[in-house]
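A single protein chain has been omitted; all remaining protein chains appear in their positions.
We just call them A, B, C, D and E in the order they show up, numbering each chain from 1.
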């Protein structure tokens, strides 16, 4: 299909944007989804320096690339989360500040508002990211959950994200939550609750990444059909179950890439995601946005993999049909 | 097999022991695994009142029942956990105290030591329970875990449980951790780490409940073989996966019994546990302890269920073979 | 569960009711679903002879049986069908008449109205049956269907059945369409269309028979959940797929019982229907009506089978839970 | 393999042959299987105009293409069918005539005889097509079938097609029935009956299209082995099951391409047909005829798809082995 | 069904017949299939002592048992085998003699002739057993087989067994080869070759034991259909695959009962044999002979198992249908 294929830069933030853009352009990508970390897209500079955003665009254009979305996962994560040491490692120092949880959450929320403003300066109308979750740690109900507390978590999410979405509305930018374990929405049930909590506001949609569905045994094509009006952006990533009776689907507190995990992320086309059905579902709902490759595979060289992934998407993503195939057999009445 | 079939009383603690013992005896159980909550077995009274423990035995004997193990899950859970409001609901008031986390954990540890002492008074050598976990909340590594922190969690577990196990040793009682999500060990990998952390002390073993394995896609029979020398007690419980592409194996923060969960506990024989292979593996390692039915099924009347479960175990648990079947074909050389 | 277990008499119409009632009562059934053919329940006599209906009840009561529903499948089939020779064999001679299709359909509709009236005389509020279908023969779209013609078929159904349902309303009786290939509704999609066509009138519901779902690869439990408010009656029947790469799921124009069919009806519990999930779903929606065994199995003696089926239902249909299983672990706040 | 890859033109009849030939030649096809509708191959003109058939050949040769078979599905369908409005839409007006069923069937039979004659003029020895069926509408036996009527349907088929096959014999042309639901043969059982009914005449064989097998759960490779001597021509088409417990394998009276169908046609290599086993079976029986791509996929652009399909066949259809692989290990005795 | 259920005594030969008959009668068996080893049935004594055979019958009758078949597996095995030390352990000393292979084979053949004669004395018309195989050791073709040698093996089998079958014919007794790995026939292909080699003589049929099919992934019901006229006797035994990626289906040269084998024999109903389909197929061909339980399960106590197996067969083996289930819906034309 004519859908542009982009590369999400989050896993390449060790490379300067200039270097990465040159490579990605050479490999044939249509654009980059810029991560708001490393030097790829710095929100504070975009707001402070008039030349910054145009400069980013210029780097991309030099290599035949466009920017169709920003990725603001790390700061977004802190908006609703209980805060611990792990957040310090992924947040800008000025958002972390003194690490007081409520202060961190408040500053993260402000930075997300700024991200909408910065996106607008860049001419980009889609920001993807995480929301964090006040209730993720209640995943397994033991000690038995007070399920009212779960409900209150959704309310808290809506209270914290409402003002952020207000700014998105003002700037004409949309937010795409990447439905993902550890977030307020990670499956069908929780996505329904999340969208209801935020009153199905237009500026709050989904960045759909099917790799988070495979290890939950969820069907991404069915998700596309149910949430057709909220699929604002698509990540192309894959995961693979490796269950043999000894490896747990819960992954055993092991890091990605460890042999004993029950599942792992893999380069697109190497895992359990049924991309054929997924792309057909995207065709059916008329999704015309980018297919953004978020490349994560602990067992594969990333440069080999990025090119392999691009080739996979090019040969798998086809145009929908314009005519019924049996039309040519019938004469007009 | 001659293995006794008992009923774990934890889910029946709303009934006085007298009432429950009468019913369970009437249904044909061989004994009860007494829960250390409700009025079934009160650790403090067992230590304070010389007649208490003998009185419990007497009630059981009146109905043809024995007590082969205690269940001390609720207090054990607090030993290593980060403490929150959910613990208040399951702990005795004097263990909860002012709710200060470290105080709660300390008092819970002391109560577990008392539980070993109380078991000895009752003439019981097996106490089952939970350990809690300092790292369960790090299950999904995002924000990315510092995996050294996971390792430190296992050290903390060992530090907190070492002194408890000392008392078990003194009293000649063994502890059986129920391998279970939310605990320090919930699968093969984490059980290996747990046993190593506690230096494979004899008094620390496993209460094996296969229902926690089915939704992780783990093979309980293979677990029996790998951890043969640590299977100290067995729960008979079942669970059933209900995956249809829309229900998550992570269960969507829904309570047990909700239709949209991807799995749920069910009465033994109604789910995905392969009890045939499980009992054969127990035969192979020579396990001769109780099969203790822990009855949990949100969709079935519990009295109907307890009897159905007992009948299931009686017809499924067979004696191992004493001779090779082809021996009769061969004459002696 | 306390749900009554009845036997549908349609496949036993070669036996006089007296004989059958004696046997079914002896086997332990709670009641009979009387077929409106053979001598089991004759609609015309029930309307013409004041003693007829009470006499039927008396026969049943003599053997400890109740009548909770009528089965009027054969006449119902003719209401919407294109009529051919096969209908002659299953219709009463006065409904068939001269066999002119429109006349047959009209007389069948009138007889269905009479059936509602007769049911009321018998004190029965549930009539199960078929509707026929004007469009079943368009199943495979070749020559390519005019799909507007399919839509018109649903309108025709509604026009023909509306006046019948009017009489059901007047008599306080409900109709239960057995969702089934050859009928206006045979799966999820067509049931949705059927209920919409008839404007979801209260008197038009479903007699759910899961045996028709197994060979279509449909999930009867999911059907229960989606159409919870229209499950008025339940048949217990089973079917079994026998696919081996050479047998077609379409069954090859072979009669039931032929070895080369890709599926066949079998006695309950001998096939592919997941009755565990099915009964759990019925529990969840609070269905308290009869479980009516419609016994069809070409490879089993029917008397052996009827008793086997009754035993199967008795041991499989359990009461739902009255309490949450972990309630006993928590103390009140 | 050296097997030529052709494109069946039936689904492209909206394009003039000249246009289609140019494209297909450019894509790299070896030939076209000309449909006897649209302007691709007009039977009446081929018989009436001496230059017509050579003219068709010339168009093809101009683009490097050959014609190895004709497709006469639409007229063939009318030979045995009960006739309804759907046939009017697919038949030439002079075959339809006044629409009287028996007249339509008779004229369709004559046109099939002419098709054999026209094929001979074109130098083509293979005509593929449908036969229609007097009994397809009896697929599900309710009201219960008189199975003698099914047998009579096979006799009727033989009576109607015998005189057609006489002309094929005279012209040295063979007919290939595309085994397909709605036809006299659609699976193993019915193909056996069909070939017996027509006395296994040499001129009556099979155009094997595996896409019609996948949704019946039939194994096309096993079919090749059983009917090896009657596989006269091969279509390459694919279909995909999309069963999820809510979609019926019977397809719910929905048009191709509707999301709720339980199966659908897809471009070759995108579905459930195991082409690896299928081509190996064709190698084993020595089939050397064309692989004719009949392209049908409601979810894919047909020009993208035709090229994708051609590439798929080229990389999947391999030469059989000429030597045993372990021959080189053995020395001659 | 009225099919008698018997117990094959081969695995109980350590018990005197008197003892075993008392137990089997008490458990409710209908008869015994006497093994021709231990003291159960001694061929030489039956021929030499006129009272021997009647005495055996008397013992059985005392416990309500019949003898419907003999089992002569051990001696039969030596007729065609290459002879090695393993045969010494299973053969009577006078058949083994000096152990010279050809002499052993010749004496084994003569003993099989005597077995037919002895069966006649006992009034039994069915002898089951093994044939041995000259080619079993060529199972995996490396070093590459000379496949003509395999063909010659079937000829040798026919030469050796022809004269034995002559005696069976004379005595009016039939032989049933238990199709089994290590024998001349162990699957579909080799059974076809075996029956052809022996010219489909009536006195040579099959003792069908489905447990040998499960680990070969063969369908016993399909076997019943293909070899319907040669199914002379049926063993009821089961086996279970235990494949986990580390256990080989070839069983690793491990003895039965070892945990690391990829499959093992188990008590009927505890394994992978689909007895439902198997018994239905037996019904379809009208098999009315015994169902003889050959009890082998290395993980189960044999007395517990024999009773469990008998109960399994009694509740699983049902009578075929005498009428079509939809007959009662149709009136006579």
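We take it that contacts are C-beta pairs under 8 Å (C-beta built on N, C-alpha and C of every residue); 3 or more make two chains touch, one makes a residue touch a chain.
Everything numeric here is computed off the predicted structure, so don't read it as measured data.
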Omitted chain touches shown chains A, B, C, D, E
In the whole complex, of D:114, D:219, D:238 or D:264, the residue touching the missing chain would be D:219
For the chain left off this view, which of E:15, E:47, E:228 or E:249 is in contact with it? E:249
Residue touching the undisplayed chain, where the options are A:227, A:295 or A:325: A:295
Touching the hidden chain in the full complex, which residues of chain E are there? Just list them. 74, 77, 85-87, 89-90, 135-147, 149-150, 180-182, 186-190, 215-219, 222, 243, 245-256, 260, 262
Interface with the undisplayed chain - residues on chain C: 244-245
Since one chain has been left out of the picture, which residues of chain D touch it in the full complex? 219, 222, 225, 276-277, 280-281, 283-284, 318-331, 333
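By definition in this document, only the chains that are shown with their structure count from here on.
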Going from chain B to chain E via touching chains takes a minimum number of steps equal to 1
Equivalent interface positions on chain A and chain B, same or different at half: same
Turning angle required so that chain A lies on chain E, C-alpha fit (0 to 180°, nearest 5): 180
Give me the ID of the chain with the smallest distance between its Cα centroid and the all-protein Cα centroid. C
Farthest chain (mean CA position) relative to chain E: A
Cα-centroid distance, chain C relative to chain D, in whole angstrom: 40
Per the C-alpha centroid definition, the whole-Å distance linking chain B and chain D comes out as 63
For chain C versus chain E, what separation do you get between their C-alpha means, in angstrom? 46
Touching two or more other chains - residues of chain B: 74, 89-90, 219, 222, 244-245, 255-256
